[in-house]
Structure formats: C-alpha cells, structure tokens
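Below are the structure tokens for one structure; questions will follow.
Every protein chain but one is kept in place in this view of the complex.
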C-alpha cells in the first residue's frame, strides 16, 4: 500500500508486470524518448533495455497489427498512443483484426494485447487532439475498454489488462496523471469489469467516466450545500459495461446524470440511459440526463474551449433540472482550475 | 414518376447529377469494372468517360483524403466502398479531416463530398464483411449519415447528398438493391434529415433502419394477425437524427421497438432509446426494446449466421414482450427468404 | 540429387492436393452447401507449395482470403478444411471462419484475412516474436499485387527492414486486383526494384516451375539469414478462375482467354508431374500418391457433408475469454 500519482501508478504497473513476465514489452511512437509519455514509461528502457521498450516509426495501423502478431505468438505487447485521435488510423486493425482473431481461429489463439490511448483536454490543442471515442470502441465486440479514474485503478486495471488474454484498450486522461491515491501491491489487480461507488448518496446518481469523476465530485460538493446527496458511480469499464451497479444506485435515488468525457450523441450516456430506463423503468422519476462534449469540433480559443468541455457546473445544472431545484449561484466556483494550472505546449 | 429498383434508383441519381453538374465524379475501388458495384455504377464510364468514373488503387485512407482535397477545390466527388468494413481504414480521414475542414477554415471552405458505403448480410462472408457501424459514424460531428430504405430515398437522398455542401455518408444495404418502387423526377430530391412513417399504426412503434424496415413490415403483418397495429417509422437519417417523428409516434402508441442493422451495444437503438425516454417519459408504457446483431463476430456457417442477423421474428418477439402477448406461432413464416434466394459468392 | 528429388515429390504432393481439393470445390459448389465466398488458388499452386516447403516447419505463415493453397500446402490435411467450407463442426473454427479465414495455428499457419493487406502488419509482429525468442525461422506473409497499393504494406516493409525482422514478404502477383489491372494502379515500373532499395533481400520470378520457385525461395532465405534482414519475393502467376467463385470469366472481357491458354501450357501441377517423371520417379509411385490424395479429399468431403452444424452456443464463444460476462 503506497500513495502514488496516477502517472507513477501506470509506470509501476508496467514495471511490475515487465518484471514478472518477460513476454511483456512496451512500444509505440515516442515511448522511449526523454519525455516518456508524460512520465508514464519512465525507466523502462533503463531497466528492461531497448528490446522491451522502444520508440517506433509513425505507422499506427501497422503498429496495432504488429501487436496482434506478437500477441498470437507468445508475447504480451503494450502499445501506447499519445492521443486517442491517432488510433483512428488503426481502426481497421482494431475492429477487423485484433478483436476477431481469437474467434476466427476457433479459440486456438488468444490476443493478450494492451493498447493505452491517452485522452485529455484543453490548451488549445483543438479538434484533432481532443477526442475520447469510448462508445465507438465499446461498439466493437471482442474488445475490452476501460477508463481508470483513480491511481488505484490506473495501476490495478493496467496490470489486469496485461494479464488478460483479451485485447484491452486502456483510456487514460492526461489531467488525471497528477492525481494522488493509494495503490495496490505487486499481486493486486483491479477487475476489468464493474462500476464502483466513489461517493455514496441517496438523492441523485451521477455516473461518470474518467476525468468526469473529478468534476462529479466537485458538483457533489456544490449540490451538497443545497442539501442534495449525490451518489457518484465511476463507470470504470466501458465494455463490458456494468449497468447493474448503476441501476442499483438509480433504484435508490430515482435520478441519474451521466457525465462522460465524450460527445453525447451515440455516446456512452446513450447506452447507459437505454439500459437504465430498461432496468429502472419504475424507479426513475425523470429521464436520465446526459452531459458531455458540445457536439461540435473542439475549438482552440480558450473561451470556446471552455464551452466545449463539460464541467461540474453543467452537472449541477443537469441535477437541478432533474430535481426541479432553483439554480444555485456558481459565481464563486473555480471551474477550470486544472486548466489554468496547466501551461504551455500540451 | 417511374418505378425502378433500388439499384437503378442509385444509378439514376448518379446519372442525373453527373449530367446536371460537371463537377460530380465517381471513383473508388472497382467502380469502373464490369460488375459496376452491383450494377449501381452502370454506364457511367460509357456516358461520362473514365475521367468521371474510374477504378482506383486499393488505398482507402488516401481515397477519402483525395475526396476531401477534390471537394475543397471545386469538385463534388462520390467515393464508393463495397463494404463499410473497408471504411475503417479511412476513419482518420473521415473523423479527423473530412468532417473538420470546413470548421477549421472558418467556413471559407465547404466539403461537398459523398461517400457511399455498402452493407449487407449473409452468404458466409463472415466477420470482416458484415458490419454496419452507423452509430460510430453518427458519433462524429460534421458528418451526415443516411440510410435510404426505399428506391425513392435511394434516388432522392443520393441526389440531395451530392448537392449538399456537407460530407454525407450514404449507407446502402445490398439486399435492398432488388426492391422496386416509385422514384422522383430529375428535380426531386429527398431531405437528408427526418424520419418517415412507412406504415401507420396505433399500438406499437417500430423504428427501423435500412433493411430492417423490410423485416419490420413482415413483423407488422404477423402482428397484425394478432390484432396489433404497428406503426413503422423509417429512421432514414442517422445524423442528424430525427427523434421528433419517432417521439410523436411513441406518444400515440406508448411502445417502441428499435430494429437496427447493427450491434446493439452503443448502437443506434441506444441513442434513440435515450431520446425517446427523455421525450416520451410519460407516454412510454414500457422501456424501449432494441433489436440488432448478436453482439459477437459474424460467423460464416448459415445456421449461426441466421442467429447473428436480426429478423422479423425477433421484432415480433420483442413486441410480444412489450405488449405482454402470448407468443404467436412462427412455424409457417418464411424468415430467410431473401437469403435463400441469394446464391454464391457474395 | 536425392534431396532434390525428395523436394520435388513433396512439392508435387502439395500441388496435387491443392488442385484436387479445389477441383472438388468447383465440382460441388453449385450444390450450394459450401456457403462461403471462394477465392480460388487455381494456377498459383506452385507458390504456396514452394514457399511453405522452403520455410520449413518451424516457420510461421499468414495469408489473405485467397488461402486454400497456403492452408493445404502447410497442413496437408483436408478434414478440417472441408468441414470449415461446409460451415460444420470440426472445421478450423467450427464453421465460424469460412474460406477466407482458415487457420491452423498448431501447424504454424496463423490465419488469413479478408481485408486486403491487413495481415502484413501481423507478420511483422509475429516475426518480432521469433526474433525475441531467438528462433531460426521466418514468418512468410502471402498477399496479392493489390495489397501493395495499401499503405500498411509500406509501413510494414519499413519496420521489418528497420528492425531487421525475419519476415518473408511473398507477393502473389496475378496482375489484377479483382478486375483492375496492376498497370493502372501502380505509379512505377517495378515493385521489386523499389523494394530492393530497402534493407532487404529481394527477388522476382515468373516461372510456374515449383522446383525453381523452391530454389529461389531457399536462396532468398539464405540471403536473409546471412544479412539478418527480411526478404521480399514477387511471384507472377495466372489466376485461372474469376476473382471470387469457381467459374471462368473470360467472357467478361477484361482479360483474354489466350493469355490463360499460354499459362495453362505451363500449368504448375502438370509441369511438376512431368518433372517428376523426367527425373525418373516411377509413374506408379505418382499415380499411387494421386490416388491417395483423391481418396483423402473424397473422404474429407463425405465427413464434412455428414458432420453436424455447430451448436448455437458457439456463436458467442472465443469472443472474450470469459464467456459468462454480460456483454449485451
């Protein structure tokens, strides 16, 4: 039991699994350079050599196919993409190849392949470095998709992903890298399925993904002052999606806001809402509300960017609408504190 | 006013628009060979020459980027993909480039670019030639996505798509190519937005996409014998999605089945269900039910394939569950009649 | 000499098997029981036979959707092959894969793909494994002249060369992608010339003589091993049948029948048979082997026809390791 940042938790997971299993290796564009993928691949080259952690040419489609080839011949590759947007270049390998190979071989081959894709937000990076896309990945059978929101999950889920015989896409939010928390030991893994209750409450359920859990916590504080007890459910896994935990919460609260780091139409909130209305038809006192990106391209300019990305304020407003509460004064609230802390290039 | 097959309706749309506007051209893998994309590109080479209808090298990513380049410099390209699965190779151009270029240029440039992607089913083509993926495309801002289900729409929507200044993805179901129907004249176009009522009814709404409208019609007949009046809403446009028409139907019937040619999780049914529960919270007497592909990879073997693809039978069963009716006897029904008609290779 | 003869026999066994199996497909396809799109290897038998034999049993291979040849040359078995084509239990994936996705991992044939060029990156990853494990083996990846249009061919070529991976790129060149000729698809005169400027051993051949193809492949493999780098070989052949399906398609007009007849005059299977006899192999031995294969194929088809269709429950099997997961 140690306290680590999310960044170091990711790094520790890689270190431990590479130590335990020589078939694990890490590769991708820039994984080996001095920036070390925001520090998450620190010391891997030093400790395991350039054969087990190496930077590559720029060729996403081939890099993902490469991982498939390595995985079905005894390796456990971990491929890193600095932005999930770049993974769009490899959608063919992901949706046509990596996910189908086990099925197509009649189960003779398994594909223990981890892809880490980083999402993030802000700082004017605009519309080609802004996406999140979990619902797109979740739509493809045969792919596990997880979004750890805490250092404990960052470590535990990545370790579980590496040990898993299925392809797993781990989506990490760059803004979480500085978050601190207690993480598990060498032997501990965190399940790749199942939502978890981050904060108990009785009046309203907020189901959140990734960074939106941080916004949800903030929203819960604000709403708490107005006497609303929010239960926050960290969705954790996009596919398979655990609606049971969320439904249990909603059965209790009767209200639900889904807060997702992605576009709303055809997004994760749609799937969750569809399932919640099915499972909680009688207990839901109002329709599920969805909060996410504005359905447009991410703009560069800060004031517009702030409108593009959802935050605690929007969760509060959604909750108020559901509960028919008068809007609280958000004037004094510090909404883009992280974004203000963050300076320059990316 | 003429009666044409869906295939000839597509062909007529291309002919007419190419005739009217010299900036329209058609290109893609095999568009110019003697098979003519199931006959949909018949006579284009003959009538407009190889400069305006030409087969290409195999390079989907580049072909879509090529269309973008042509579109922003005065052309109206139409790019054809024989299987939507192949478009996964071009997801980067689609989601990062084609859809963003107008926004990024501050509106100085528009992207009048049509992509035709063919979906289909059956005949053992298995898991790399089976996808539909409309929810994935609908999740991307800046892309219009339509799925014409009738010859009239096949012609009218394709004509509208070609005249539209936005990128439009037209998804055509191969099994519809033989369907016959009355189509519009030279000047007529069909709107790229808005659902339409294919069959009126008062007891249950079936919202269907593409080929699933045919299955829905069949289901409506069966259910009609049990005294259930089904209203069939052809979704027509995936993005922007018209929930108003469906909601109006549901407000009347109180029950809804969404029948989609795609996987259910994170699929079109999720988005529609989420919106319907929001808009028809009080009128829905039961949760929206979703029918679609089995969430697995499409198998080759016919009996398994029949389990993979949804049909009228499943719609009937979904309706019965919603309406709490006893299951009707489906023994005598001919469910895979089209599939049996279709023989060999693809 | 003895060895050459042994190789020649093995080549012929493979080629005759491929031809016989495909002849049977042609004969029975109209019965409409093999419901899977057939991309026939007919005319290309020598390539699969030569390469699969040359790389040896420790090597791996991956292929495209046109993979009957590779599968049969690699495995020599037809029971699972036909069961798969019939969509039956006992097939390579119990009927879930079909003609375009045959595989035999336990014999080093990792599988095929119906997306053009998509297995080429997979080959680089498998070759990386072989290299890490220190194996003296290669990964042969088979693809058509259409696959070289795709970017992933170039990306994979680049990383294989940059990282000195033991990949043998085999371009099975029939001059067409479906019906579109290579000439209108390629902005260069010779792919082999271009590829040879990478850090690779490169070769090209247009013979249908399997023994020559085998020798050429062996030579290339020796060069690859000596230079510790990948190899590329372009092998020209003529596709006898339509792109997909079991019929001739000369009436379509995109290629003349004459061409076919020229190639047919040097048909790989009959050429190899003649070779064997010329080299002194007894006609009896050959005929005996042929009868054995005829019987094998006939028996496999009987088994496949008689086999049951797969049970419903396998529809969801092998999608994820834990099938109990609630994934809908």
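Every chain is named by a letter (A, B and C) in the order it is written, and numbering of its residues begins at 1.
Everything that follows uses one rule, which is that a contact is a pair of C-beta atoms (placed from the backbone, for glycine too) under 8 Å apart; a residue touches a chain by one contact, two chains touch by 3 or more.
All values derive from a computational prediction rather than experimental measurement.
*Asks:* Given the contact definition stated above, which residue among C:22, C:94 or C:150 touches the chain not shown here?
*Replies:* Checking the options C:22, C:94 or C:150, the one contacting the hidden chain is C:150.
*Asks:* Specify the residue from the set B:41, B:96, B:150 or B:314 that touches the hidden chain.
*Replies:* Missing-chain contact among the listed residues: B:96.
*Asks:* Looking at the whole complex, which of A:11, A:42 or A:62 touches the chain that is not displayed?
*Replies:* A:62
*Asks:* Sort through B:18, B:37, B:53 or B:71 and give me the one touching the missing partner chain.
*Replies:* B:71
*Asks:* If the hidden chain were put back, which residues of chain A would touch it?
*Replies:* 29-30, 32-35, 55-59, 61-62, 85-86, 89, 123-129, 264-265, 294-297, 299-304, 307-308, 343-346
*Asks:* Where does chain C touch the missing chain, residue by residue?
*Replies:* Chain C touches the chain not shown through residues 149-155, 157-163, 184-190, 193-194, 197-200.
*Asks:* Can you list, in ascending order, the chain B residues touching the missing chain?
*Replies:* 25, 51, 56-57, 59, 61-75, 77, 92-93, 96-97, 101-110, 141-142, 144, 164-166, 193, 239-240
By definition in this document, only the chains that are shown with their structure count from here on.
*Asks:* Measuring from the mean C-alpha position of chain A to the mean C-alpha position of chain B, what distance in angstrom results?
*Replies:* Going by mean C-alpha positions, chain A sits 31 Å from chain B.
*Asks:* Averaged over CA atoms, how far is the centre of chain B from the centre of chain C? Could you give it in whole Å?
*Replies:* 36
*Asks:* Please tell me the distance, in whole Å, between the geometric centres of chain A and chain C computed from their C-alpha atoms.
*Replies:* Here chain A and chain C have centroids separated by 41 Å.
*Asks:* Where in chain B do residues touch two or more other chains at once?
*Replies:* 61, 85, 89, 127-128, 265, 295-297
*Asks:* Give the residues of chain C that touch two or more other chains, as numbers and ranges in rising order.
*Replies:* 91, 93-94, 96-97, 101, 113, 115, 151, 319, 327
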